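Let me begin by handing over the structure; questions about it come next.
Complex shown without one protein chain; remaining protein chains in place.
Up next is subunit A:
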Amino acid sequence: MKNMKLILGNLTIDKYIALIIFIGLLILPLVSSRYGVQIFGKYITYTILALGLDILWGSTGLMNLGFAIFFGLGSYIFGISMAIQKGLPAFMSFGGITTLPWFYVPLQNPIAAAALSVVIPAIVALILGYFVFKSKIKGVFYSIITLAFVALFELFITNQQIYTGGASGVNGIPTGLMTLRAFGSKISIVTWYYIAFATLIGVYFFCLWLNHSRFGKIIHSIRDNEMRVQFFGYNPAVFKIAVFVISAAIAGLAGLLYVPMSSFVSIENSGVAFSTMIIIWLAVGGRGNLTGAMAGALLVSFLQNILSGYFGGMWQVVLGVGLIFIVMVLPKGLIGSLIEWQYMHRVHKKKNMKHVSDGAPAQKVEV
């Protein structure tokens, strides 16, 4: 019992906040309207996406400016699969296509589509990562290349109107979603919500385990001192590619779950602007401690929903000013700063306790 108390007392504050977030999301459908469930279902997929970027940027130090591409790939694959469940969707038949293109044939099976929407982003990340990391591209160069890549992806999607719906996005998803059956009944939005929630819990604990495993120690060392990791005989490129692939798969999974929540897929949620938004979530919440990514995604998306209703476009100014404030005053993000504050508080308390028990001047506590 005492042991338990000690463990709980030693937990950092971010774990408690993560617990609060999980409990809040768990009971939300009981008190909220259908619309609220849909909105927060979308936010859950955003938090999964943010967790994916957190192991890439927070844990490994690879700032990806085009992370939405994997989310977009996942959501486009599953979205198109839903759209073609009942014959050709409008954007294809308007484009003059009469039979399903061969590369969409596997997507007719929803389960295969779901698997592909996780696997394809991972493969894309593997190929890109192989070229980028094997050639020792690092730092800003990596960020800029990912930015260019997502810009190309955006151009590609908008130009391939007849295959992807172009700038107006993939329509006809709701009818496809209606055909999905689990145990003989239709999957309601609340069920989808809990599927996404369970995935979020799974991904969170997976990332937590990853960070504390041997693999996690190595990727942290790559972030902090890549040269030294090399001296120890590790090949950083292999680990970077592995992290890139894992995070892309997580993002693809988030994209897959996004489809039933929004019933619509467009470039809005896979382009340059959305990639920037993911970076902002992590900057606001704090990187490297998972909770920061989740809290940032929830907070910014929630505020965006509320404030853009009141202020319209001026919301962007609020966001910009807030971001500048965070970068200049709290460079570790909200949750990161809380953890730091708690750490200082504990060190201070220990110092005082020592002072009382020894009756001697407090010794310098090693930090």
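As a convention for this text, contacts are C-beta pairs under 8 Å (C-beta built on N, C-alpha and C of every residue); 3 or more make two chains touch, one makes a residue touch a chain; residues count from 1.
Going forward, contacts and distances are computed from a predicted model.
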* To do: Among "ATP-binding cassette domain-containing protein", "ABC transporter permease", "Flavodoxin domain-containing protein" or "Cytochrome d ubiquinol oxidase subunit II", go ahead and choose the protein name stored in UniProt for the chain not displayed.
  => "ABC transporter permease"
* Structure fact -> Touch assignment to the omitted chain, from A:144, A:187 or A:303, lands on A:144
* Selected from A:155, A:238, A:306 or A:344 as touching the chain missing from the view -> A:155
* In the full complex, which residues of subunit A touch the absent chain? -> 63, 131-132, 134-137, 139-141, 143-145, 147-149, 151-152, 155-156, 159, 272-273, 276, 279-280, 283, 313-314, 316-317, 319-324, 327-328, 331
